[in-house]
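A single protein chain has been removed from this complex, and every other one stays in its place.
To keep things simple, chains are lettered A and B as they appear, and every chain counts its residues starting from 1.
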Amino acid sequence: MSDNGERKLSIICSKGTLDMAYPGLVLANAALMEGIDVTMFFTFWGLEIVKRKSMDHLKATPLGNPAMGMPNIVGILPGVTAMASTMMKKEIEKLDFPPVSEFVEMIHDAGGKMYGCRMAMDMMKLEKEDLCDQIDDVIGAMEFMEMSDGAQIIFI
Amino acid sequence: MSDNGERKLSIICSKGTLDMAYPGLVLANAALMEGIDVTMFFTFWGLEIVKRKSMDHLKATPLGNPAMGMPNIVGILPGVTAMASTMMKKEIEKLDFPPVSEFVEMIHDAGGKMYGCRMAMDMMKLEKEDLCDQIDDVIGAMEFMEMSDGAQIIFI
Partner (left out) sequence: MSDNGERKLSIICSKGTLDMAYPGLVLANAALMEGIDVTMFFTFWGLEIVKRKSMDHLKATPLGNPAMGMPNIVGILPGVTAMASTMMKKEIEKLDFPPVSEFVEMIHDAGGKMYGCRMAMDMMKLEKEDLCDQIDDVIGAMEFMEMSDGAQIIFI
């Protein structure tokens, strides 16, 4: 709970695949619709979700994920990652969920706060300008911990 | 905390591999034994844990997981995923942990509530009948957020 008793949710996004980007976006959006205060913190591979260049080109791969039901020997073939990504994007679109860039914009417009992780950005040599306009600021882990006081924290 | 002051735990299961199914089941079981109110929400690949067809056939792969100590070039060979999965199942059995379907039943019998995620099920074209009997309902992300008010949330 925040000081004024409002429910808070902090979502740490550390994965940059299509299938791990949507859970964070869907939960953030649902929480905002419930009147919950939402903060998203993008770190490590999760920065791909908010990088201008990559946000609408996230990929999903069956490789290393036997739950997708494709043998690894097939998963390594060139084109399989692209195919799996395209298929998943189509399914998501059919369900009327917006593409990543639009979803990020929607969440931000609805009041969701969005931060890039300074350490991960330094590691990947990214500047604030490389991230989309919705990123409110670039912050360190200590600032994130301060902001998430009283929040439910989800690490994706 | 719930309205009556009871401790609550919400576990989101988003992975469908053998090695990521057990942490959720073990934590849910431990929490129930401690008298904690437990809700499990199965989404994306985590639906494999509660799909009748797959729940006792989850796999683990060394591919993309260097922590398992096997070179990727070996990991892609046909049969390696099956072998790694069989070995892990044997180790789990030796420790007297039940197979997935039995564990899910145990947790549900002990009062754990279990829900499928509507969006992920639509994406994967799954109906409630495709999931095991222990699934109490199929719900959306907003309903999940409502249920997890006051809970400790774990995203696996």
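The rule is simple: a residue touches a chain if its C-beta (ideal position, glycine included) is under 8 Å from a C-beta of that chain, and two chains touch if they have at least 3 such contacts.
For clarity, every value in this text was computed on a predicted model and none was experimentally measured.
Engineer: Determine which one of A:Met33, A:Leu77, A:Leu95 or A:Ala110 touches the chain that has been left out.
Structural biologist: A:Leu77
Engineer: Across the whole complex, list the residues on chain B that are touched by the chain not included here.
Structural biologist: Against the left-out chain, chain B lists 7, 9, 19-20, 22-23, 26-27, 29-31, 33-34, 36, 63-68, 71-73, 75-76, 88, 91-92, 95, 97, 152-156.
Engineer: Contact with the hidden chain only, please: which chain A residues?
Structural biologist: 12, 14-17, 43-45, 48, 54, 58-61, 63-65, 75-78, 80-81, 85, 119, 122-123, 140-142, 144-146, 148-149, 151-153, 155
Heads up, the rule we're going with is that only the chains that are shown with their structure count from here on.
Engineer: Hey, how far is the Cα centre of chain A from the one of chain B, in Å?
Structural biologist: Distance between chain centres, rounded to whole Å: 22 Å.
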